[in-house]
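Omission of a single protein chain aside, the complex is shown with its protein chains in their original locations.
Moving on to subunit A:
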């Protein structure tokens, strides 16, 4: 015992506080290492993209005073916390002195810091973190949350409008018109009808109708004209089958519709032939007409576009396909929330605003068809939000935030103009976003790459959402746990986990072998890229969707079953709505992975340079990361430090917007529950 006692005291004697402290600091340093390194690199790339090193201090000061200070002021006003205000002011002033001193010391005694001035260091090391902290504090109070909410709707709406413009550029509005009129409108009618009478057989036709719309929307006939027929495994002969596949899709659709129609007819004969049945028959007539027209479109794609003599203009198509349903929807929603009267007023208001506003836009030289898209995506949510805030009478001062920012930019521009302050030669400017690539750095642009990425991401979103949710629902709700079925389910599950770890470049080979050579979608086309990327992110989508579905409590399912719902009804009405925010968050995050992937795109033959954006999904395209890769082999320093940096920042901003959307969706759903 005595011996043991002795060793114990010596052991106590060697307890070292220092070792523990050092280890804690070391591990903290390790956790910060990667983050800080990335932060420094991001600062450098931002500085390069905006060419801030060449910016005169006066230029930086002007915008600091007109843009950043008012923004910080707004956040402090919102936070309404004297302590925070004092700390911020002290931090900004003290930081100024500290950065100036530290920079001076380093420059004098160590070495010059490449590519940075002390003003830039101050901006990124002090002002940006301070703004983030203040912004976070401000956003938690009503005024700030209103301000950021409005700002978010403006930015989100603008991005959405931009995306729509691009999509309509690729998928011709006339094709969209057919898809909408013949597919989506009947589908919506049938869907509305079947929600009121869920047992009606008509509800079966919704999916074929939407499918038809999809087929039509992909520019009739065109996508399927060069379907390869594989003769041997390693060789595919591309043959021209004008609309061949469209025809078979339409034929399949006709079979489904006529089967459903026969059942509906039987249903009508058995039951009383009241008005509901008449409506169902009417819907079928519509569906049949749609399918016939789709057949026309499939067999002879181009003529039908020419066939319709009085073709509506693009603007009219937008009014009919976007303004009308959106005003109906927003009016309806308002009517549900408030009164019928305000609902009608709001709906009519939206419609008039879109129609009149887009025509007025011609005055300032913006084409009505572009204007109506932006009006609908930006103005409608903004107006709705402002109305809501004004009704709630809380945080109304926050509505001035966008005005403050816009005014800051304008005042800054005026000051720069009047006093002749030297402007930096910003790489990431409007021409960069709207030009095609060029060998001259001043003219080189990112436009085809942006368009390509938007197309890719839209297609990938459609595919991966469908397949991801389908697989997740199957695994969580349908798949058996025991027996041979259970064994298969486990295999699928393990397989998904393994697929997530397959290198992306191998997916590229899969795309090359399967979609390019075997099926013949063509080298470097948007559809090949989208399918390859879909397979690449499918495991991630499935796993995140599974987690969201698993989080739905079993009591809800059992409640639904107890009321006599079938499995699909339970899934559709209970599980999916509850899991939707989680599923959407996961899907958007995995789309973020897809938009940055380059290796698979190289493997499936994305071309190095494309001067014009693709005009369809079977045309060769490029994408943002692909373009960055191509620029990386350029030796000109303007490309390396200017154009490439601008491309990287654009890509990262898009990623940031996507992730922000995902976070907003998640926070919303957490607040609601």
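Quick note on the criterion: a contact is a pair of C-beta atoms (placed from the backbone, for glycine too) under 8 Å apart; a residue touches a chain by one contact, two chains touch by 3 or more; residues count from 1.
Rule of thumb we're sticking to: contacts and distances are computed from a predicted model.
Hidden chain, UniProt protein name from the list "Cation/acetate symporter ActP", "Urease accessory protein UreD", "Phosphate transport system permease protein" or "Acetyl-CoA C-acetyltransferase": "Phosphate transport system permease protein".
Contact with the chain not shown here comes from a single listed residue; of A:413, A:510, A:615 or A:657, that residue is A:510. Which of A:27, A:313 or A:573 touches the hidden chain is settled by the complete complex: it is A:27.
Here the missing chain is touched by one residue of A:94, A:192 or A:480, and it is A:480. Interface note for the absent chain: among A:19, A:86, A:337 or A:392, the touching residue is A:19. Residues 11-12, 15-16, 19-20, 23-24, 26-35, 37-38, 41, 44-45, 114, 199, 201, 203-204, 233-235, 263, 466-467, 469-471, 473-475, 477-480, 491-492, 494-499, 501-510, 512-514, 517-518, 523, 535, 538-539, 542, 564, 566-568, 571, 589, 592-593, 595-599, 602-603, 605, 625, 628-629, 632, 640-641, 644-645, 648, 651-652, 655, 659 of subunit A touch the missing chain (whole complex, contact as defined above).
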